[in-house]
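Here the structure comes first, spelled out in structure tokens, and everything after it is commentary.
All protein chains but one are shown at their positions in the complex.
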């Protein structure tokens, strides 16, 4: 096939792009795209046409709607996988060679037979100026569309594996983000913050003040895209309320006197990097950087949400009965405003908390404190999803070696906080002396490290 | 196993490092290293011990001699490969699933069974400060030691594949190198230059003068290590002599008037990246950069060596007979100094050229010109290694779409030039209008693009 | 005087700083400051104590209120000026030497006698980290307090002369400001914008979009402080309305197609640099930069306010009579809403325009158009302040070689626009072919370059 032909092909597909909105992929357009993919897989052409072809396919892809993208991705997944017969042959040869000197070349040959053209196609996009970001976004599409075609699962796995290689932690750069960072970058923080919404530029400025720190990981090929970022407050005590922490009018603390670093928000920004983990490295490196700048820091802790506490509590009515003592219930009944439905047992509490703005009622919320705290302790220590803690944030921090230090009642009174966890928040503490031990114990036997008070509270 | 134990293990191996020179790997030391590798493979420990362990293994490795390194690498290759039984099981399941919805998860499962722990071990080194360079150098060792153990071959293949992912051209950065570049970097050019030795700092400065350009590819994790670099002269004609080009005392040409860019030296610097190709991208990007700065440039060519011409010619006596006409021979005989052995047939020429400093003898070298040129044309167009051109530089440029434009007699009169190619050099020309066509024709059918004069010369 | 004494002195003055708010300078504090100033002037001490002393004086100064600062500055001005007797002596010597070989050393000696210690004192602050900014702000104080003591005038002159040397245009760096600039810098634009207020971060982002450019001059010692900045819109026509230009919802123009660059806002930011001019260099360099990036640009113009038009018009009632014809007046009367005071002559118009929101009344504003335009033309071409144009913006652009191209009616309908100039704006055009000529003619004889239509309008 002559180069001229390739270029003519490009031109025909280019017409696709002139149609108005995003579109599906059908008929001869689909045929043409399949031809181009085949050329990609076959490595047809010199560097110039390879790049032109990749650019054209990328442009086409970006103009497709979800149905079109599913078709595009399914085509890659189905048509460019390994050939089962070649695999069978290479496998037979490999098994025959096991134990002989030939084993090793046979192994490489089997690996080669397994190597599909899918990756060859996808990695050609990497030569484009925004190629890495394109592939990360394409993976996000894949994850979203996974149910539409089982073949997409194997494409997803291959792409995940390649992204894991590219986003190996050795390639990531830790950068501090400050009020001197580019506005275009700061704007992305506003957009990506996933835990405690950034409400305005002055809210953001406050989070970058001299008693705050913000760090992000970047990849050299995605220079203005933070991959994950963490916001840190420098204080002299274990923070127990996130609204207090984010108060723009609170006085600025003299960071040189800080004893404690509070990680109060950690946001992953790229859904397309799911399964490629670097959060644990981020915290480790941030701790190193903070220690260098603030030698007096002795304590590294989080102020974390319990994002699925309420969901779990509402579907586990029996847990309420264990958490609330009779005297708790008696106190609650006494303080219950008369217009509300009566509370006869702990089982009624979930609906009470749904219906009423109880947090604003000082009397009532005070009566609920010990029961809710016990419920949360039980949730953190005992609730499971498979053999892992039910709470995703707990999974992350415990897996990194932190321990549960303290539960904070009415620590997040935003509507999100009430909605997710009855306003409850938790401090995980990273204690250098026990991190490695905790990691070991947690990964070996799922053992959860927690302060005695938490442990007792969960047992009561 | 507790963290404490890991650290004690580290301490014991650390003693290895206190012994004076490089050393072998034996007895309990080997046992200890094997334990550490097993921990690497198993992912034991938190981030801190992972990094400590990697650092220790890397240090240990760097202190080993070749025997020790072979043992180290063989241990990884042999002990951490895929398990043939698991592979067999996953393969049977895969073949059974072909054609069903289960095929795709079965494919991923087979791929997973094939995934060895070898890479898991190696990539942990990447978290070290100089980790990428360490792995590139380790691959260079592997290539050197390949014959010592067949198992190393499969380790090499896995590492090559990972390095290919990491050194994907999308991650490389083109940088211009000038006299304003760091001395530590320039020093590396002196050390790495593989074609025309850089004799001194003033030789180097001359190659970075205003009528010269030098470019290199860098990887973000190896910031002061050029991966490949090219030296370019800006001229107004196709250069025909490399000594003239490198003459420090030649007047500086006004680059704004240049019509022609001569790529006169291209050096790969990292033996550990063999098989990971980026040379073609380098030239493409350099051409783009040059065009931007010098819009008048119309011609992009090389002045290249023929590194294996002489080796080929000496083992192909029949080629001399075809290249030298009777009248050539007659002329040579006439001009032969009397003290030399007589030349009776073309077959005697190879030994004549070995024995005598003929290039300095104007009469004799003039008599040899047409025959040697024809011999070189034949070598470039007809000599083969498998289905590829015999000459490695020709393979590179023809594969990138250049054509052979001109042979230059007595173009490199250095001892290396005489030794490799009787002083012959060649201009390959990159003509944007024909590059893609040439790439296609060369890759499809091995067709070699050459100017008519060359083609005729080879046919005569 | 021993160093110990100096340091003890510092300590005593340091107490000043412990008093609560800004304060006056009196009694022994003043005595102590005077001592320190005397040490500055005398160059007492090594580098360490010089720097400590400067830091202490700067801190003291910054804690003073206006009365205190006046005392501080007056002390420098009065006590450290040249000594009239020495000047007299040096002058006599100089005059005696005129015409002889001794003239030149006598000249230097006179210059030396004139050199006061004031500058020696002030420039010691320059060694402080923010020293340059400190002196620029101190000059702003000086200008503000000038009337409090006639001696301040000569201190101001000396400081101005030194700042002129330091802010010589050769030391200024032109930087483009974009949405990728540090947020801390962009925040200063919001704060410093003096012509068309920046209302929000999204307003600012719009002014930095792809069809806009923003440039500023910086001094190497004040890296995050723009000294002057200009905002430019890239368009295809001469802009005639600033609200349209600043509309965040207007579509983005494809800058590559732009024929015209509109300078729609130029702000000086440092009152302390009054008299140190660099605005003309800014425009010149911006034009050069724009031409490089957009070779199709052919026209460079402003959309400028007439900041003192209304003030002038209100104090020149006779000008209205010349500008408004009888038929203008008749039309205005016809369209005058009945509830308003009647207009009998042009002299009534100024108060009409003050009392009524006439711009919103389409009928009435259309009737006023030609008269007001004529009035503005006359103002620009004929109104004078000394031998210069009355309008400060006109002085600036005409002095730089621009000509008046067009008056735009209802071009700035903001309350500021109405208040300053009845909503009128003007386009000055920088035409490379006539700039130098215009500069010459304007500086030689005050001749104002203007388009024929303007000229005719002013004459009518």
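Letters A, B and C mark the chains in the order given here, with residues in each chain numbered from 1 onward.
Heads up, the rule we're going with is that contacts are C-beta pairs under 8 Å (C-beta built on N, C-alpha and C of every residue); 3 or more make two chains touch, one makes a residue touch a chain.
Nothing here was measured: the structure is a model prediction, and the numbers come from that model.
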Original post:
Taking the complete complex into account, which shown chains does the hidden chain touch?
Top reply: B, C
Subject >> Options C:101, C:318 or C:362, residue touching the unrepresented chain >> reply: C:101
Original post:
In the full complex, which of C:30, C:55, C:151 or C:238 touches the chain missing from this view?
Top reply: C:151
Subject >> Residues from subunit C at the interface with the omitted partner, ascending >> reply: 1-3, 44-49, 77, 81-82, 84, 87-88, 91, 94-95, 98, 101-105, 107-108, 110-111, 114, 123, 126-128, 131-132, 150-154, 157-158, 162, 165-166, 168-171, 220-221, 280-281, 284, 400-401, 435-440
Original post:
Which positions on subunit B touch the chain that was left off?
Top reply: 179-187, 201, 205, 224
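Going forward, only the chains that are shown with their structure count from here on.
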**OP:** Chain touch graph shape: choose line, ring, star, complete or other and state it.
**Re:** line
**OP:** State which chain is most central when centres are taken as means of Cα atoms.
**Re:** A
Subject >> Top chain pair, ranked by number of contacting C-beta pairs >> reply: A-B
Subject >> CA centroid of subunit A to CA centroid of subunit B, Å >> reply: 41
Original post:
Approximately how many whole Å separate the CA-defined centres of subunit A and subunit C?
Top reply: 51
Subject >> Residue list for subunit A, restricted to those that touch at least two other chains >> reply: none
